[in-house]
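Sharing a structure here in structure tokens format.
In this view, the complex is presented without one of its protein chains, the others remaining in place.
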Amino acid sequence: MNTNTELNPVSVRLYGAFRQFGQESTLDVSLPLDARVADLRVGLAQHYAGNDSALALLQASAFATDQAVLDEHEALPQDQPISILPPVCGG
Amino acid sequence: MNTNTELNPVSVRLYGAFRQFGQESTLDVSLPLDARVADLRVGLAQHYAGNDSALALLQASAFATDQAVLDEHEALPQDQPISILPPVCGG
Amino acid sequence: MTTLHVQVSDAPLDPTAALEHCSAPGHGAAALFIGRVRDLNQGRQVRAVSYDLHAVLCRNVFKEICAEARGQWGESLHLWLTHRHGRLAVGEASVIAAASSPHRDESFKACRYLVEEMKHRAPIWKQEHYIDGDSDWVKGHALCSHG
Partner (left out) sequence: MTTLHVQVSDAPLDPTAALEHCSAPGHGAAALFIGRVRDLNQGRQVRAVSYDLHAVLCRNVFKEICAEARGQWGESLHLWLTHRHGRLAVGEASVIAAASSPHRDESFKACRYLVEEMKHRAPIWKQEHYIDGDSDWVKGHALCSHG
């Protein structure tokens, strides 16, 4: 985790099977301003603590802006909506 | 050629490029009763003698009943319409 | 209901009918191909194409091709193969092939098989009409008996 102590609320949009773990379509996680994508994953793991199927899904999921899927080690974009994308199955 | 001297008129239906060599949609060839498919090819070659493009097309063509393409060495079916099929190009 | 439809016709071909035919509650996939008259062939500008075909033998060959596709990709396939004859303007559909199946791989492969085999085996000929007023019968694939 990051050592910067200033926290920032990050709103994550939920899709697919993540919809079954609650009524909300977004989830707020507090993260340091300079958090990376990996930090968001840790924050969500804390949120879903105790829910094994949510944790397994989280592990198989990716994060994305509206433009592209994010790399685990990228800095989390501050000014764009972030979505969590479980494994996909269009068609 | 066959040695049987009893001749039988065989009507051959013309398709594709064979239509350009005349106005008729069928061509009659006299052949022995026990003629094979190869004999029909020879008869048509006599008909088209001197027309090099027709002779080249004839060499590349097959003969068929309404059911199937005929083998060169088969006996010519007596009771079914015969067609000459130049190289095909559907689609 | 028959799940196989083969036809030759001088009327415009109907892709919607092909897609309705190629459907079933258990079929998650349908693939369709349309061949259309092109405005250019081997460097010559084409105005129209006249298709000539041997209707009875054509339908028999179409059925044979469809039976082979079912043998290879499943007897439950719904198949559609229609070819037009007469004079067609640029852009008009000359052939429609379609297939439906539980999963997509079979539909794609069967649809393509119908098209390829039709082109090589069906007794169909085309005469191109060029914008310079000339016309020409297109060279094709020599047929051989399967016997």
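When the chains are written out, they are named A, B and C in that same order, and each has its own residue count from 1.
One rule holds in what follows: a residue touches a chain if its C-beta (ideal position, glycine included) is under 8 Å from a C-beta of that chain, and two chains touch if they have at least 3 such contacts.
This one's a predicted model, so the numbers in the text were calculated from it and none came from an experiment.
Put simply, the hidden chain is in touch with A, C once you look at the whole complex.
When you scan C:5, C:36 or C:63 for touch with the missing chain, the hit is C:36. Touching the chain that is not shown, out of C:7, C:23 or C:76: C:23 (per the contact rule at the top).
Even with one chain removed from view, chain A keeps its contact list with that chain: residues 13, 15-17, 19-20, 60-62, 64-72, 74, 83, 85-91.
Although one chain is not drawn, its touching partners on chain C can still be listed: residues 15-16, 19, 23, 25-40, 90-91, 102, 104, 107-108, 111-112, 115.
Note that in this section only the chains that are shown with their structure count from here on.
Rounded to a whole number, the gap between the C-alpha centres of chain A and chain C is 50 angstrom. Note: centroid distance chain B to chain C, computed from Cα atoms, is 27 Å. Annotation for chain B: no residues touch 2 or more other chains.
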